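Worksheet: one structure, shown below.
A single protein chain has been omitted from the complex, and every remaining protein chain is retained in its original position.
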């Protein structure tokens, strides 16, 4: 969103006060900060609800953004909503909310309803996307989206749209070859492209030192002749500032920027991961202090921006939103199998015909015997013993 | 080859003289230098012969190392022949000669004879390889070999063999994703691995500035926490020195080094490329001054090492070698089609049966009507009009 | 009408589509000043400039991935992969991304783009400059795959591909670039995707082919005609979506089917055609569905003796036809 424009009003009113107020040096008004806080807290609340629903057996799988929300809101705030592009990743709940998706949009993805705007229930939760909001559809193979954002930046430059394209991934993913190829191309052509690495120190179980030689992703930027910035990802305003500078560079035609936000992963990799197997209790406890939510809250409280009344209002709105999104998603119907062959191509082809078992009615009965487990199947289905037990056992020794 | 050992003898004899003599600070004896010069000049002579044979219609395709020989000999000299590993690329003629392949080995590859040790005539010229000499078989897709060298370095470390693995490619190729992934892994594990980039400023027609963001490959090394060294690739001894340091680091367990040798491509990309289409006459003329052969020669003459007698001897030997290799290769038979299905797997499988047209006798007649053009088919077959005309025209308008 | 080589028809098609729609761009290795290693884009950089004819670094995954993003952003990218053999580094971007974008987003996104690549052997290109790679992509729902055999079809199909709203792989047999000539209409004609063509009507044996093999099949048909064997040749043109009707109509008529492809036999594209014919025309078959295809070795060898052994040619097809006709 065009922060500079939005804050111009309030900034003009109290020019002197604003200069000393929190965020004023960044051109952020008190209202901006409250809205940013609302988004951080909303993302957390939606996320926490997902885990509750998972434990209650309502949704089979969760992949979480907890610990990443501060960086996500700070960075996204620097873009212009409805104009710029973001190619997000599976932890980008706060990013998507900040860029225009609603809690209902997020929650229907968890339930894989027909109305899920990301995929109509076709993708696993965490694979968000919305053309309406310029959020590129997430896939599972990591890092591929970097090149899509680079392509969007190329299109923006050729078509002179003034858009910036930003992409996000984890530090483990940044080692994929596509990242090297994309940074090189974007830098050669000075494209309006921004690469955000949300470095939480782990790629599932593999720690930074075994993922990233040199242990800094930002330091790779120099190899492409572009700025590489490291920022405290629990500091919302620092993230905003870094992204704002990158956006300015991009719009000015000065090319890409790489921002590495140091964050913490407050949950397991996903609902199927037991992180105590590879992270010590001490480390997990220490990481709690990097939680951006209380940190940002205290900052705003100390600055007198988040007053008790404001907080109450925000909390009530969030609670209502999360409740509404859950109720809504719970009530939404599943997609009908008759839709399953749609959108392979733009048009239907006669030769791409349905399977012998047809497109719907017939499967209704067939589905009884189909596997009915909620076995989550991510990096996951995995060691989740419960999930495995749910799968109908095939006793081949009986043969 | 273990230069330090080899030169120990002569070094001991004339310790004082040696200290001031060319190469002495590097532990290189006069004999070492003469042998290095012979290899540089031999590689050039073999290469030039290839072009003559190509123009004479004897061999269909040439891909050349001219301009790269100095770097190749300098670097390779720092390794231990028969012990260390090299995964070379298509311009690595001098590398292969220095590491133990003979002019006959190179020349039979041009003729694709049954006796060609690189591939038995199966691969295009330029795809060298020799298990006997620890030179990994070259394929065409660029940059893949980097990971093979990294794997060799991993094996060396795990098996504690003390070997170093080195790989080589052009600067354009260094942008491939595999390079990023391999450098990262090698650096994390501090593997005895060396990455040589022979930067000749072009990837076929695409100049450095459009290939390599930041225009320096060496500067990417820092992103992985490893040393990146730039060296004048026409300076044989500088290349040797850089590689020697890298080898020492590798053997000491200090991990990989990236060396970017600035060289020049004295020929077109291959025999099918017209480089005047994208390089100015002035640039081509200027590049001649970077030719390592006269440069190294003058250096050795000035140092009194390459005496007229020594040069005459070397030249005669080279002429004889090139002559012998050509005659030999010309006389070698083609592979027999009955061998074409061998070595798909280690053993033959009954289900992998020959095609209906059998394995040989029958094809003798069939080959008459088969395309008999020498249409080189590299990045090439390409714009070579002559090659295209040679292909039997199919006039589809006659249908 | 004008007589054009295969590559001229392609170049003309590119130029005319670029002139028609300013969102059409070309990107790839050496496509600019050099005009591509086969000169398919010769002159286009001069005509359309740096922004629309982009020399990329030597990075195929980037070429395809950037094209996907550019397509999302409103361009119509035409990516050139220098040789089909070098498309493999982009496999993930093609299969995981380009092919799935529309489906996975429930039609929220799509990637309208064309990937052009020269394929095929018989030009002394050896293992890595001769490959047929169509089988890897015809297996992938969401991708379309086109292999033209004439200048007319090449230009008309290329136009359709560029205007299509889905990702299309367009493979050009490199041996045909300058050796194949044919009439090309003057106007802005198109050839529709998904339609095969009977290029030689016949009654006794159906031969199904595409690309260079479509020519060889015609030659083989001519050779056996003298002996009274009547061959119907079907040139598939679009491999996916496959024009099943034309294929099945022919085989139901002739009762015999020979499928010809240059790629390795085992698991090649022709296997699917054979499977379809074997199932859906079973009642009409007077002989086994047979295939003439490349031997199952990891690549076309370089030496001409070995290459000749590898390559399918008119004689080998002829032998296959005679055997089947005599069944």
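Order as written gives the chain letters A, B and C; numbering starts at 1 within each chain.
Following the convention adopted for this analysis, a contact is a pair of C-beta atoms (placed from the backbone, for glycine too) under 8 Å apart; a residue touches a chain by one contact, two chains touch by 3 or more.
In this text, all values refer to a predicted model and were calculated from it rather than measured experimentally.
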Sort by label and list the shown chains the missing chain touches. A, B, C
Consider the whole complex, including the chain that is not shown, and state which of B:27, B:129 or B:228 touches that chain. B:129
Candidate in contact with the missing chain, chosen from B:56, B:285 or B:346: B:346
Looking at the whole complex, which of B:185, B:202, B:278 or B:357 touches the chain that is not displayed? B:185
So which of A:51, A:278 or A:328 would be touching the chain we can't see? A:278
Over the whole complex, note the residues of chain C touching the chain we left out. 85, 88-89, 91-92, 95-96, 99-100, 103-104, 127-128, 135-136, 138-142, 240, 242, 264, 266-272, 274-275, 277-280, 282-283, 285, 287-291, 296-299
Under the stated touch rule, tell me which residues of chain A contact the chain that is not displayed. 60-61, 112-113, 119, 121-124, 127, 139-142, 172-173, 175-178, 203-206, 210-212, 272-273, 277-278, 334-337, 339-341, 344, 352, 354-357, 359-360, 363, 366-367, 369-383, 385, 387-389, 391-397, 399
For the chain that got dropped from the picture, name the residues of chain B it touches. 85, 87, 116-120, 122-123, 127, 129-131, 136-137, 139-141, 144, 146-159, 163, 165, 177-178, 181-182, 184-185, 188, 342-346, 349-352
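Everything below uses one rule, namely that only the chains that are shown with their structure count from here on.
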Could you pull out the chain whose C-alpha mean position is farthest off from that of chain C? A
How big is the gap, in whole Å, between where the Cα atoms of chain A centre and where those of chain C centre? 39
Between chain A and chain B, centroid-to-centroid distance (C-alpha), Å: 46
Could you list which residues of chain B touch at least two other chains? 175-178, 210-212
Multi-partner residues in chain C (2 or more other chains touched) are 56-57, 59, 61-62, 89
